[in-house]
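Here's the structure, in structure tokens; my notes come after.
Heads up, one of the protein chains got dropped from this complex, but the rest are sitting where they should.
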Amino acid sequence: MIPTLQDYLNIAPILVVSSVALLEVVIKILFKNSKKWFSYISISGLLVAIYFAVYNFGAISLSFNDMLFSGGFASFFEILFCIIGILTILQSESVNKIDEFNTAEYQILILFSIVGMMIMGSGADLITIFLGLELMSICFYILAGFARKHVAANEASLKYFLLGAFATGFLLYGIALIYGTTGTTNILAIARQYPMIFSIPLHVIGFILLLIGFAFKVALVPFHMWVPDVYEGSMTNVTGLMASGGKASAFAAFLLTFSIPLGVKNMELIQIISWLAVATMFVGNIFGLAQRNIKRMLGYSSIAHAGYLLVGLVSSNSLGNQGILFYLVIYSVTTICAFGVVSFVEDEYGKNLNIEDYSGLSVSNPFLAAVMSLCMFSLIGIPPLAGFVGKYYLFASAVQSNLIWIVVIGILTSIISLYYYLRIIVFMYFKEPKTENKIILSTESKISLIFSSVLILLLGIYPSLLLSVVEKFFKL
Amino acid sequence: MVSMYQFIGLIPLFPLIGFLINGLLGSKIKSEKIIGSISVLAVSLSFLVSTFIFFEMINLPTEERLKIVTLFSWINVGSINVDISYQIDQLSILMTLIITGVGSLIHIYATGYMHGDSGYWRFFAYLNLFIFTMLNLVLADNFLLMFLGWEGVGLCSYLLIGFWYDRDFENSTTSVAAKKAFIVNRIGDFGFLIAMFLIVQEFGSLQFLSVFSQASVIPSGDKILTAITLLLFLGATGKSAQIPLFVWLPDAMAGPTPVSALIHAATMVTAGVYLLARSSTMFILAPITMDVVAVIGICTAVFAGTIALVQNDIKKILAYSTLSQLGFMFLACGVGAFSVGVFHLMTHAFFKALLFLGAGAIIHSLHHEQNIQKMGGLKKYLPKTAATFFIAAFAISGIPPLSGFFSKDEILWKAFSSGSIWLWLFGIIGACLTAFYIFRLVTLVFNGEERFDEDLHPKEVPSAMTIPLIILAVLSAIGGLIGIPHFLGGSNKFEEFLEPIFKRANYQLPIAHDEIFMEYLLMSISVALAVGGILFARHLYLKDNSIAEKISKKYNYGYKLLFNKYFVDEFYDKVVVNPIKNFSDSVLWKKLDVKIIDEFINASGRITEYLSSLFVKIQTGVTDTYVLIFVMGVVLILLRMII
Amino acid sequence: MIPIQYYLLFAGFLFSVGLVGVLIRRNAIVVFMCIEIMLNSVNLTFVTFSAYLGDATGQIVVFFVMTVAAAEAAVGLAIIISLFRNKQTLNINEINLLKW
Partner (left out) sequence: MALEQIIFWSLILVAGFSAIMVVVSRSPITSALYLILNLFCLGGFYLTLNAQFIAIVHIIVYAGAIMVLFLFVIMLLNLGDESKLRERIDWKTYISISISVAFFVELYYILMIQTPIPVTKLHVNSAEVGTVEYLGKVLYTQFIFPFELTSILLIAAIIGAIILAKKKFTI
């Protein structure tokens, strides 16, 4: 019952990141003029966390009285979120333009949100998952409104907060009903009562409400309405973090609660999830067409991708789970990379966010244009980019479960999405540049963009690198 | 002895290296010469390697010719292993030869054509990438790798068609044309993807050999197989521009002419035919699909041929001509004569590349004038171009013994012997149309009076452009000789060479009787019709006033006769030509093509966008609405649980 | 003896009342209060189950939910203040700069 050293070792990544964040709080108080250092401290902290996560990778174990998983897929998610954090911080030079004094707080909040994500990705108890989710969400509410001089940021923050708190209510209600019918909140203990518990309607309803809570976070239709507004109003780097890490962690929690211990075997649940998937794919792709603001457009794109990811859950086989993990990595990296480009083109908060502003980017900054088109093609799913392999994986899992119709819808809607992804490329490559504004990229941001691009290419050409890792988590 | 087979990886590798060098460093390399030579070298080295492999192959016994070389494992999805591995057999090596051979000629030509363009390096990077993806398409040993190439050529064509983004193209911009090409292609790819998933489900593999050996034992007419083949054919119609997904091809003319040549002749559009030929085992077991293929093929052949009659843009005529010729290839596949389809693919690659490059030379020398009504009399300014162009025109019209004759005649014969007189009849009409429109073009461009601006002084293009023309002309002339059918005393080496590939498919076909008399008869009819078409076109469009005047001066007494003769012409014009032209112009082209099919594709995009802008109003920005929709979702889901 | 359903149903009733409030009220602070009602109804559910199951977990969860609610209240009210400073309104119908 009393935590042992092993327990602390098991959650070393989480401990490291949170202590680095706390350290930054102290530094901030002690040394007033030290803002330059924060990003380096954060990055080194995240790197150490990655080291520990790799160290723990070998075996899956439980720690802190079955509150957390560690090793295995938990380490996998920890590494993913740390990478997301590093990429975000590398790209976040523009934060200095927003509010010079709050650099430290920005770093601290990003680190805290990553702690939240890591806990969501490794929680073995609904309480820990809930607390991780709340930690992440609260950091996001704040980060969304970080550019507090601007009404749009305030608005985004308020909308996100009100709707998020509202969705939390449903999530908690779901946990309450599950607790009521099983007498426990521990995922493994709940799984042990399977399949008897699914005969109790209240239990299924509990799962449904839990699903709705997560559906809000991963932005499934019809719980997606906040996404475009919040994405548009928040600072671009924060948006990138929300769209990648926020979504990936919610999907991780989704997997943990629905798939890993239980296997979504309840037909009614699967049916509902498949409806959500179809609606999400349609709405995300169709609504994306009408967007002129690139952040809104990418917001709808992220909604649509949540739909594709859900296909893996609907097919409810190990292939689908592997596909989700694989695609989450690719999607996160691609999205954060795309938002990174957006943040560099946007010279100050809220400027240059229309698609027209990308005219002739290939001339004024070929590097950014190339990276952006790589991201777009990966999101479309053009082989041999990573996005294609991921989509292929997910759709193959659906085919394995005899769900050809959902594959057909998935591919059809992805054709629709072509229109808006291509629009950006058309503007970048086939239009004359409007104004001559030179974008100067710092070394950090270049590193981040190059790293993401290489990953997108590498995982497309040689996906086994990641697939072999992902496959270990699920036995066929 | 070291087998050349193991060097197969080099074939796609060279263009990839060329692409990487030009793509990454191109903007730094200032010299056009270096960029051009890297690019040309990359493709010609591939050609060299494939030639070696080809010669090694023909020295091997037939059963040892097929080999699979695995480079590395790509995707491991459960039980399905997809490798990056190349299948070398007669069909793929043939396609490789065509692609790299014709491709390198086009590359050489492009070094001259693109001279001075600001995007020189970009262009050659794209061209190399195009070749690379196309080679992956034909060399792949599984559907997924093939799909990689399949998507890749779509992507490259998108980049190349939109290459001159600062130029207008038919009331819109090239980027619109490029986007359309990409999207239409994706619709076809949709079919391919679904078919691929069905194949995985049905056969548990994507590897050609495994899939086809499993498929060959399925009884003919199986439902799944029909679905798979129909979907694959949908993919093929997208890439090979058949009805109804052909709309992108005429628009693809927005790109630089070497691109048109590359897309139309050697690479992209042949992908569909290649796919059918590759999957012949499955197609032959789905009679319904075969009928669909044949009918779509012949319809496209006639339809596009008719539209080509009235076009005035030189590249558009050639574009519709490509559609029409592709239709013939699909007709061949549809009646089960896959090797003939591939044969026509090859000869077509020669003469269509030649036609396009020739057209490019003309356009180049006239400073981007593309309207054939503003040309004329170019023969004396561009002698080499004219000579080669004439050879190509005769070849495409099917005049013996040029290459087009053998392949087209073979197709028509197979169509006839498959038992459908209608297919043959329409095929003959299509062939006749081909002869007519191509000679209308030739005559208006090279003969007659000079209708171009006087301050244009056309002169022969540089040798970088003429040499490829001459090589292609030689190929167009003699390329057909390897496929002389048996009844003409030939040995039909071509069919023999490809025989192992289509063994399974041929096994299913009824054995055609050798009706030598019939073959001769039909051949004579088609040749006669082609010649008739040519003469008619020459006659109609060679109303050279100077000649007429000369004649009337010399033979005063014949004036009346001549007048009468012209009267006959008028009569022809009124009764025969004009109705067809009007029909083609106002109905087929302006209504069916531009208005209906083209509009449909455009409209579906526009409608979705309109709907999108309509739906998006639900995003009112007011949190109330969002919560309301949220709760509605909850209530609906709970309702589903209760009921 | 009060059946467990009564408690649960009353919690559900409170949840629905909170729902109505969130849906129909325009004042951001009142909307937030209605969300608090919803959270409290969930707490009631937890405690009910905890008591009827004789298990402490439910009450522990309530403890955590309270902490979360406090944290959310702090952040939420801070957000409301910073918005009010810029826009001088809390009517969520007027907060619709970001749309479509």
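Order of writing sets the labels: A, B and C. Residues in every chain begin at 1.
Criterion: contacts are C-beta pairs under 8 Å (C-beta built on N, C-alpha and C of every residue); 3 or more make two chains touch, one makes a residue touch a chain.
Please read all numbers here as calculations on a predicted model, not as lab measurements.
In the whole complex the chain that is left out makes contact with A, B, C.
Contact with the omitted chain, checked across A:Y51, A:F64, A:F367 or A:F451, is made by A:F64.
Where chain C meets the missing chain, the touching residues are 1-10, 12-21, 23-27, 29-30, 32-34, 36-37, 40, 43-44, 47-48, 50-57, 59-60, 62-64, 66-75, 77-82, 84, 89-91. Touching the omitted chain from chain A are residues 1-3, 11, 18, 21-22, 25, 64-65, 67-68, 99-102, 105, 108-109, 112, 115, 119, 125, 127-128, 131-132, 134-135, 138-139, 141-142, 145-146, 148-149, 157, 200-202, 205. Think of the hidden chain as still there; on chain B it touches residues 624, 628, 631-632, 634-635, 638-639, 641-642.
By definition in this document, only the chains that are shown with their structure count from here on.
Taken chain by chain, the contacts link every pair, so each chain touches all the others. For chain C, the chain with the farthest CA centroid is B. A count of contacting C-beta pairs for B-C and for A-B identifies A-B as the more extensively joined pair. One finds 26 Å separating the Cα centroids of chain A and chain C.
The geometric centre of chain A is 43 Å away from that of chain B, both derived from CA atoms.
Annotation for chain C: residues touching 2 or more other chains are 22, 31, 92, 95-100.
Listed for chain A are residues 158-159, 162, 166, 228-229, 290, each touching two or more other chains. For chain A in complex with chain C, the residues that touch the partner chain are 127, 130-131, 134, 138, 141-142, 145, 148-152, 154-159, 161-162, 165-166, 168-169, 172-173, 175-177, 179-180, 183-185, 228-230, 232-233, 290. By the touch rule above, chain C contacts chain B in their complex via residues 19, 22-24, 26, 31, 92-93, 95-100.
Partner chain B is touched in their complex by these residues of chain A: 158-159, 162-163, 166-167, 170, 201, 204-205, 208-209, 212, 216, 221-223, 225-226, 228-229, 268, 271-272, 283, 286-291, 318-319, 366, 377, 382-384, 388-389, 392-393, 395-396, 399-400, 402, 404, 407-408, 411-412, 415-416, 418-419, 422, 426, 429-432, 461-464, 467-468, 471, 476.
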